[in-house]
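Here the complex is missing one protein chain, while the rest keep their positions.
For subunit A:
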């Protein structure tokens, strides 16, 4: 066996990752790509939670906002859930839907908020809550949707909850659904939704 000369490459010069302080200041950079990189780079940083929550509603670039929400969602804490849930009532459709999608990935912290969200005075917030529950990986999600179907006074919330429950609907839900039709006999869409669901 001949000798094999190993050409060991010179050690690569790798830049040290930016500090959390650097990334936090980068969140206010005029360049959205730098803001996005900073938001993602702050993944796992507890000290970044409050600054990200402060900035998420004011962020104008969807890609940056989504990066902020991704980093925040990974914490799945009460602070993050409460800080984001207020935006379910936002006038910004992009923000409220992005927040709903984010909350749906936070099964540890979101359940504690549900009694308040399900009882919110704003029926649009309750519709968004049904959207959250539709995708929330939590064993009680279907139970909460059933509560909304059974008790919510607004037909749009009830139909949103039925739609969210749709993939899991079985014969055991038929009485619940028919009860919703009885509560809103003049709502043709709700009746259609229930008929489609029980077929």
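Definition applied: a contact is a pair of C-beta atoms (placed from the backbone, for glycine too) under 8 Å apart; a residue touches a chain by one contact, two chains touch by 3 or more; residues count from 1.
Quick note on the criterion: contacts and distances are computed from a predicted model.
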Which of "ABC transporter permease", "Sulfur oxidation protein", "Two-component system, chemotaxis family, response regulator CheY" or "ATP-binding cassette domain-containing protein" matches, in UniProt, the chain that is not displayed: "Two-component system, chemotaxis family, response regulator CheY"
Listed residues A:101, A:120 or A:140, member touching the removed chain: A:101
Touching the absent chain when the full complex is considered, from A:26, A:71, A:109 or A:193: A:193
From A:24, A:81, A:131 or A:146, residue that would touch the chain that is not displayed: A:131
Hidden partner chain, residues of subunit A it touches: 62, 91, 93-94, 96-97, 100-101, 123-124, 127-128, 131, 155-156, 159-160, 162-163, 166, 187-190, 192-193, 196-197
